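For this depiction, one protein chain was excluded, whereas all remaining protein chains were kept in their positions.
And then subunit A:
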Amino acid sequence: MPGASKFERLACASNDWIQVMVEGQPVKVRPGDSAAAALLAAGQSAARTSAVSGDPRAPYCLMGICFECLLEIDGVPNVQGCMVQVADGMNIRRQQGAPVLNDSLAAGVPA
């Protein structure tokens, strides 16, 4: 769901900007942003869909607890977007469909 961002950028202490791709669109972000923050700044309200019902889910905690921010980053699925800092040219996509928690994400599946 692209659209007007629900988040606005205040005046920043430094004037560094880099460019990333969010859902195929170029977006200017700050080097201190996480991929999840970049997603929100780009106007995407949901990061992924629930693996069970398919309902949209969005970053909830931004500190690595909830796993609602799972994204596909540079082609790698199931990356915790709030724990990854942006890098110039990074390709950020929403996690499409049910996250496959096998070979790409070893944690989270208690034996």
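Here, a residue touches a chain if its C-beta (ideal position, glycine included) is under 8 Å from a C-beta of that chain, and two chains touch if they have at least 3 such contacts; residues count from 1.
Following the convention adopted for this analysis, contacts and distances are computed from a predicted model.
Participant: The chain dropped from view, which UniProt name applies: "Ferredoxin", "3-isopropylmalate dehydratase", "FAD/NAD(P)-binding oxidoreductase" or "Dihydroorotate dehydrogenase B (NAD(+)), electron transfer subunit"?
Facilitator: This omitted chain is identified in its UniProt record as "FAD/NAD(P)-binding oxidoreductase".
Participant: Can you list where subunit A touches the absent chain?
Facilitator: Answer for subunit A: residues 1, 5-14, 30, 32-34, 37, 40-41, 45-46, 50-53, 55-68, 70, 78-80, 82-83, 85, 99, 101, 103-111 touch the chain left out.
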